[in-house]
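Okay, structure first, notes after.
All protein chains but one are shown in place.
So, chain A:
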Amino acid sequence: MPVRPTAALSALLTTALSVTALAACGSGSGHGPDTVKVSYKQSTDNSVKVADTYLAGVKEQFEREHPGKKVEFVPIKAPDAEYYTKLQQMLRSPRTAPDLVYEDTFLINSDITSGYLKPLDAYLAKWPDWKRFIGSAKAAAKGRDGKTYGVPDGTDTRGLWFDKRVFSKAGLPPDWRPRNWADVLSAARTIKRKVPGVVPLNVYTGKPAGERATMQGFEMLLYGTGDGSLDPLYDDTTGKWVVGSRGFKDALSFVETVYREKLGPDVSDALDPNFNTTVNGELLPQGKLGIALDGSWLPQTWQPGSGHPWPDWSRHLGLAAMPTQHGQAPGKVSMSGGWTWAIPAKAANPDLAFDFVKTLQTKDNARKWYIANSGIAVREDVAADPAYTGAQPGLRFFTGLVAHTHYRPAYPAYPKVSTAIQEAMEGVTTGDLSVAEAASGYDATVEDVTGGRVVRK
């Protein structure tokens, strides 16, 4: 009897699919007790191999010092937002969970709440180097249960970058040190008056800029209001989000002033999702931006081999700390994020994973890493090391800000609160909303997305 085509086809499909399915089950699941699987974020830019090169070196050292043990990398090649998603999916199942993962402090608390991560306190207590880590960085990887879930491998800080070429044309001092918000605005007004064709001041704003608007823009203002002793976004004692605060409206007013007086970029440029590329690649190198409220990592963009090499940037750009609103103590403000190494709750070899963390975070390796990725040291011994501070202009300045830096309340609701901030900013930037309207819109949204966990201040 001739075989009918459908039968042949179905048989073929069955075989093919079951082979694939079996293969899928086979790989990925359990690996030997001598191999530690490490997931990290690989750059989406193929020419950037900073993390890969660094980790390969550490792997070699680890395998040499731990005979019989192996390190296997499971790199995830994705932009930030997608990296989180992929990682979270891997962490859900013991079959896909690696032994060590690279976690952004932005989402670590969320992943702790989900039960994806393992507390490290038992390991840290026996690790002498942990005492070297600065307090604020340690706090960034702490869960609400008081346990620590990650070892930070550096941080970032933020401040004011200003163009000395623009400043000299405007008659402003090359060693500019603004003492309060009014100083920043008045410098911008001077630039607007005296140097036409230049954007006086850039503050990232609106939803298209995303977390960049919230952190480099709004929070750099908000955390400089009040007396700095309390978190202006989140109330730790009650575990509730702050609404209706004076500081929030003041920070919004600052943004409104920048865009209403046309001290910032054209609104339509500011709301272009790719505007940061223009700032880093064109406006700053070409001397078309007076003051930029931005992060410590900018020189990464200007290194040789990147898209816009600008080796002598430090000749043209000056750095100043972002002042507090009225110059009240401590006088300056900075925000920090950064990444940590964490061990998944479903890891197969957690002990070996922590051994790998110890190798990653020897003083020498830590210093090598900070220098390679323009990171800011979170180990006191490295921060004081001239081999580190002298490695790149600006490192000393941004490391000095660590003492005045704040970490975001990165609890599960934070990403939604951040979106609400961006919407409020966007309202005052376009002029569609008054400060009062935008602030009350924020209050309502936060009340909604946090399920009513808000407190009026």
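We adopt the following convention: a contact is a pair of C-beta atoms (placed from the backbone, for glycine too) under 8 Å apart; a residue touches a chain by one contact, two chains touch by 3 or more; residues count from 1.
Criterion: contacts and distances are computed from a predicted model.
Asker: Under which of the names "Fluoride-specific ion channel FluC", "Monovalent cation/H+ antiporter subunit D family protein", "Spore maturation protein" or "Amino acid ABC transporter permease" is the non-displayed chain listed in UniProt?
Answerer: According to UniProt, the chain not displayed is called "Amino acid ABC transporter permease".
Asker: Can you work out which residue in A:Q88, A:N180 or A:S434 touches the chain that's missing from view?
Answerer: Spelled out, the listed residue whose C-beta touches the missing chain is A:Q88.
Asker: So which of A:Y116, A:Y204, A:W241 or A:W339 would be touching the chain we can't see?
Answerer: A:Y116
Asker: Among A:D129, A:D231 or A:D269, choose the residue that contacts the chain missing from this document, as touch is defined above.
Answerer: Candidates A:D129, A:D231 or A:D269; residue touching the omitted chain: A:D269.
Asker: Residue by residue, what part of chain A touches the chain that was omitted?
Answerer: 1, 4, 6-7, 9-11, 13-14, 17-18, 81-82, 84-85, 88-89, 107, 110-111, 113-116, 206-208, 266-269, 271-274, 411-413, 415-416, 419, 423, 426, 430, 449
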